[in-house]
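Only a single protein chain was left out; the remaining protein chains are all shown in position.
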Amino acid sequence: MGVCSPLSGWGCASSADSTLPVGAGLAPAREGARPSPTSCCPVIHGRWLRREATPGWYRSRPGAQGTGGAAPVVSARVDTPSTAPALVASGLGRRFGRRWALAHVDLELPAGGSLLLAGPNGSGKTTLLRLLAGRLEASAGTLRLFGLDPRRHRGTVRSGLSMVSHHLSLYPRLTAAETLALWLRLGGEPAPAERVRELLAEAGLEAHGDVEVGAYSAGMRKRLALVRVRIERPHLLLLDEPFSALDSAGRAWLAEWLAGLRREGVGLVLASHALEWSAPLCERAVRLAAGQVTWSGPAAALLEAGG
Amino acid sequence: MKRGWIGWSALAGLALLAVGTWIGLFVAPAERHMGDVQRIMYVHVPSAWIGMVCFTAAFVFAIVSLWSGRRVWDDRLVGAVEVGVVLNALLLVQGSIWGRATWGVWWDWDVRLTTSLVMLLLFAGVLALRRLADDEGRRASWSAVATIVGYVDVPLVYFCVRWWRSLHQVQSTPETVDPAMVLPLRLNAIGLLLVAIWMASRRARLEGARRIAESAAPPARVVSEEVARA
Amino acid sequence: MPEGVIVGGWSYVIAAYGITTTVLVLYVISLLKRAAVTAAEASDDH
Partner (left out) sequence: MRLARQAWLIFRKDLLLEWRGRARTVSVLLFGVVTLVLFSFALGPEAEPLRRGAAGFLTLALLLSSVLGLNESFRLEQEDQALEGLLLRPVEPTALFYGKALGSAFLLLLLALVLVPAAVILYDLSPTPAGLLQLAGLWALAAAGLAAPGTLYAAITGRLQSQDVALPLLLFPLVVPVLLGSVKAMDLVLTGDPMHQLRSWTLLLAGFDAIYWSVCGILFPFAIEES
């Protein structure tokens, strides 16, 4: 079942949530698998639709399933991204042994909002991003993503999230084209050559699609990892130092590319030192020091304050 | 020091062990073929039983630990595994001594001995894995996973070794037990169980204390500067 | 005494019981010692 966020201009995210009742995903399929009028899904594959369950925050139109009217497609515990904030953290903390890398972090990000994480090395930015991505469990505090508890709705939350961290999660022995095709297929989409070429072009790698990623420069690898996010169609994108390892042309490309995502309604949490590049992309900013938020305000004000 | 019911029952267990061992050594009759050597049974068989009880408890704790994610169950898991490993190691030593006395060899690839040996290696592996894992959460889930896999493996080892052995010789352990031998066996088993519970709970408490000693309270909250608009 | 009975089995019995008792006692001592060390560390730090 496609995820169609009114805010996301990207159309459907192919994703599934095994925690939801089966009927939620099955019912519309019996009705002929027509996308709802509010849907922005350009293409829906019938077979694919039938087999995928509905992600948590998808709220179907009343009566969308027509099997007696009141079938429980609308799940009470989930909300659409338009009303549920993309991210609410309260008192979030993480301890490694005796050291608290992060403590007392309160954050709120509206759906489609953007947040800049500033602060010196070791201030906890990466830890915070890893916590948000669910790759680290919090030692304290609570976290809600899209209004859901990420521990209980792991699959749903993950399908709405993307992260490009310092490690790019690329296989050095795969070519760029193979990487993108694998990513497409893992989400259950076909991977036609033209789609892959399109994505390669977006990263400026058309000429290098058949080269193994291990032979790429750091900047090329970064661009590939970033463009791969396109395939994931997240509602919230987490980026750790995206501007590092890029030359000035690459940074300009990235700034433009991210601005495009922002216009499409993708939420953004960005940890960066390169304030002159990242601050214009974000509405809000927080500064971390020794694992705690010491400053919060508009990103523009942070730039004026000199970081 | 305040002594809880586990502590009192462990004292009772010690008394039971003393009585059971005394009966086993001096009152119960010698076995017809093995003579006095058979008296090793009164410590050997309870060790085997209670060791198995420990591993079974560890298996249950592992499942609860994975399911609930609460660290207390991980503490209990370590307690049960460690006491089980100690008892199992003792079991092998006793078995070896018994084997030397009856079969003339220190080691025989007998079904139970072999299974116990593999079981010891499996659960010692769990303890080793715990020492290698640095993160608290990983340590808990990995030991639970290793415990479950190891426990499920034990019956497989048992059946496999039995089939493997059956080609060479029939099982030779005498199974007929005189009623006079049952009483010390039971007393020792119950006594050892109570003592083992005490040891495991002490070990669990130690693990909990370590966990807390390795952690620290979060730092004091610093005042954050809030800027409303640019 | 019937034929085939193992004589002089007592040394084996004593060895088995002795080793078992010793190991269990040592284990309990190590438990208590480790607990004491952990408690001392905890009180040092806090």
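In this document, chain identifiers A, B and C correspond to the written order of the chains, with residue numbering beginning at 1 in each.
Everything below uses one rule, namely that contacts are C-beta pairs under 8 Å (C-beta built on N, C-alpha and C of every residue); 3 or more make two chains touch, one makes a residue touch a chain.
From a predicted model like this one, the values you see are computed outputs, not experimental measurements.
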| item | value |
| --- | --- |
| Chain not shown, its touching partners among those shown | A, B |
| Residue, one of B:27, B:149 or B:182, that touches the chain absent here | B:149 |
| Contacting the left-out chain in the complete assembly, out of B:32, B:138 or B:221 | B:138 |
| Contact partner of the left-out chain, one of A:168, A:211, A:274 or A:289 | A:168 |
| Interface residues of chain B (partner: the chain not displayed) | 66, 69, 118, 121-122, 125, 128-129, 132-134, 137-138, 140-142, 144-146, 148-150, 152-153, 156-157, 159-161, 163-164 |
| Positions on chain A contacted by the hidden chain, ascending | 15-16, 51-52, 133-137, 154-155, 158-159, 161-163, 165, 167-174, 178, 182-183, 185-188, 212, 232 |
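Just so we're on the same page, only the chains that are shown with their structure count from here on.
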| item | value |
| --- | --- |
| Most distant chain from chain C, judged by the mean position of its C-alpha atoms | A |
| Between chain A and chain B, centroid-to-centroid distance (C-alpha), Å | 47 |
| Chain A and chain C, separation of their C-alpha mean positions in angstrom | 57 |
| Of all residues in chain B, the ones touching two or more other chains | none |
| Chain B residues touching chain C - in the complex, by the definition given at the top | 21, 25, 30, 32-40, 43-44, 47, 86, 89-90, 93-94, 97-98, 100-102, 195, 199, 202-203, 205-206, 209-210, 212-213 |
| Contacting residues of chain C [partner chain B, same complex] | 2, 4-7, 9-10, 12-13, 15-17, 19-20, 23-24, 27-28, 31-32, 34-35, 38-39, 41-42, 45 |
| In the complex with chain A, residue positions of chain B that touch it | 134-135, 137, 214-216, 218-219, 221-222, 224-230 |
